[in-house]
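Notes follow the structure.
Missing here is one protein chain; the remaining ones are kept as they sit in the complex.
A and B are the chain letters, set down in written order, and residue numbers restart from 1 in every chain.
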Amino acid sequence: MSSKFTKEMVDDYADKLLIGLTEEENASVLEEFEVIDETINTINKIKDIEKVEPMTHCLDDFTYELREDEPEESCALEDILRNCDVTNGREIEVPKVVGE
Amino acid sequence: MKYMNKSIEELHDMLIKGEVTSQDLIKESLEMSHKIQDECNAFVTILDDAKETPVTDSLLSGIPCGLKDNYSTKDILSTGSSNTLKDYVPFFDATAVSKLKEAGAVFVNKTVMDEFGMGGTGTTGHTGTVLNPWDKTRMTAGSSAGSAAAVAAGVYPYATGSDTGDSIRKPAAYCGIVGYKPTYGMISRYGLFPFASSLDHLGVLTRNVKDAAIVVDAMKGLDKNDMTSWDSTNIHLKESLDGNVKGKKLCYVKEIVDLSNYENPSPELKEHIANFMKTVELCKSLGIEVEEVSVDKTLLNASAAVYVVISCAEATSNMSNLTGIIFGPRGKGDNYIEMMKDHRTKGFSPLIKRRFVIGSYVLQSQNQERYFRNAQRVRRLLVDAWKDLFKKYDGVILPVGSGPAKHLDGSKDILDKDTVVLEEHLQIGNFGGFPSITIPNGFVSKLPVGVNITGNCYDDANVLNIAYALEEAMDYKNQIAKEV
Partner (left out) sequence: MGKYKAKIGLEMHCEISETKTKVFSSAKNEYSDEANSNIRPVDMAFPGVLPVVNKEAVRMALMASMALNCKQPEYMYFERKNYYYPDLPKGYQLTQETKPIPVGIYGEVTFECEGEEKKVRINNLHLEEDAASLDHYDDFSTIDYNRAGVPLLELVTEPDISSAAEAVAFLEHMRSVYQYLGISEADSKKGQVRCDVNVSIMDANLDENDPQNWGTKIEVKNVNSFGGVRDAINYEIKRQTKLKENNEYANMEQQTRRWDEESGTTIYMRSKVDAIDYKYFVEPNIPKFKLSKKWLDEIKSSLPRLAYKRKKDYIEKYNLSDYDASILVKQKDISDYFEKTVSLGCDAKQVANWTNGMILSYLNSAEMSINDFFLKPEMLKQLIDLINSKTISTKQGKEVFAKVLEKEKSPEEIVKSEGMMQITDTSEIDTIIDEVINENPSQVAAYDPERPKILDYFIGQIMKKTRGKANPSVASKLMKEKLDKIKQA
């Protein structure tokens, strides 16, 4: 079972999430994976589980109105930029974006 | 302490009669805040310049309270107890905050929590561990740790909380107070820093059931900024508390409560269960029918994993906006990827990072069916099982946790192989969006323990009324933490 989850895999996931993990953190993720996987194995044994509709929202059969298309005033520039460390005029600055 | 140990109604009465001013209350609450900050590390921010508000008909007017630090507060630091937002000062209020303001509430502090609510120990906030005012070597549980500690210690009559798995209801039990999360969407989530959107609830921590009803009456309501919120104008929680519970029906789940389900139960667990059964007997003496029911053990055992899978998956996505570009400390790096990665690696605690990796794994297209979607399926089965119970019963009554507050050393907050269902069953209330309230029901090892009542969606008034009647019949209403 343990071969299913590897240190490299965990690091790869972390990397894609744009976070770095220490060795210790990596190890404890592996440990937790094992526990989850075991429970999931039990879940998979529940009869006809695949026929159950996944519950994606907290309340089923919820009725509500869509929003009417009426504009609200824009937020003030100083408000939207006040928490940003690097701005440039009216915009937010980031290192040069190249690629896609 | 002259005032802050009192209930909201008592304080309101004194304010109306002019026996005390809002200013007096704020002064005492701020003094208590500093004291409890020194003793328990309960606050991210203490608002020493808190201003009095006019005393009106509103029960909350002029009275101090605390806000969990994942509530967006205009012009007040709001960190979610995370280094990723350690300097974040929002320019808008959460809807619940606006509503409390409208009711005249005075905010005196922002409370420490487990980082973004993703923990149950009160130990992972960026400002450090919150200590239990009953015993400083013990945890408050979390994530609404600071709110629970402060209300228990008598800093004010109430503080807001949020609850994704049991984050209001467990710390309430560990601190000997009341913790109530209403039906999902009754209080708007707009402006609450999300953990897992389909499980997140706002709620309140108080020292009695009526106070909880009063505060939620003020916080609730349909919000145009939250499509999952609903109109509850015909629900009046406080007014519907009449203590009349004769003929009500409750049930408890054998597979959770029966000691024979646990290998080598500890003395504390035995005592806790025995205490719970005493509460059950008390309910019966009040004219409530209480029955034992049985729920498929496979489902119950799966609950904790279902919770981890769904909450981690939603969390990893919800917290993708934390990149340090628009808010939060800007990371270092020559390109945007390095820059974001630096921000996130430095900003998140190890616990959160681990959960992100899990969340990401279960969402990968090749894994989603086995993990995420199956977890969502079991979620439905568990919710259906509880809804079946609600066809016959007004609520499910169960003990909270496996005993009193745990010692801080040895707190791991890692999904444990031996995790008992007892520790995790409150999550079912989040799976189904059920109204759920914890009240103190005694002491184990001289520390408070709690009992939980969970009812069907939209049936909040009924659930609160049962808790209200039960509270009246016990001695723990309005208790203030005494160091043991």
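By definition in this document, a residue touches a chain if its C-beta (ideal position, glycine included) is under 8 Å from a C-beta of that chain, and two chains touch if they have at least 3 such contacts.
These numbers come from a predicted model, not from an experiment.
Asks: Could you tell me which of B:Y307, B:F348 or B:F372 touches the chain that is not displayed?
Replies: Here the residue in touch with the unshown chain is B:F372.
Asks: Among B:L77, B:M227 or B:A385, single out the residue that touches the unshown chain.
Replies: That would be B:M227, which touches the missing chain.
Asks: Give the residue, chosen from B:G161, B:G191, B:G221 or B:G347, that touches the chain omitted from the document.
Replies: B:G191
Asks: May I ask you to list the residues on subunit A that touch the chain which is not drawn?
Replies: These residues touch the chain not displayed: 18, 56-59, 62-72, 74-75, 77, 80-81, 88-97, 100.
Asks: Please identify, in ascending order, the residues of subunit B that touch the omitted chain?
Replies: 70, 72, 78, 80, 85, 88, 90-92, 94, 189-194, 196-198, 224-228, 313-314, 316-317, 319-323, 325-327, 336-337, 340, 360, 363-365, 368, 372
In this text, only the chains that are shown with their structure count from here on.
Asks: When the centre of a chain is set as the mean of its C-alpha atoms, what distance in Å lies between subunit A and subunit B?
Replies: 22
Asks: If we count contacts the way the header does, which residues on subunit A are in touch with subunit B in the complex?
Replies: It comes out as residues 10, 13-14, 16-22, 24-25, 28-29, 31-33, 35-36, 38-40, 42-46, 49-50, 52-59, 62, 64, 67, 75-76, 79-80, 82-86, 92, 94-98.
Asks: How about subunit B: which of its residues touch subunit A in the complex?
Replies: Residues in contact with subunit A: 87-89, 91, 184-185, 198-199, 224, 227-228, 230, 298-299, 301-302, 304-306, 308-309, 316, 323-330, 333-337, 339-341, 344-345, 348, 350, 353-354, 356-358, 360-362, 370-371, 373-381, 383, 414-417, 430-433, 457.
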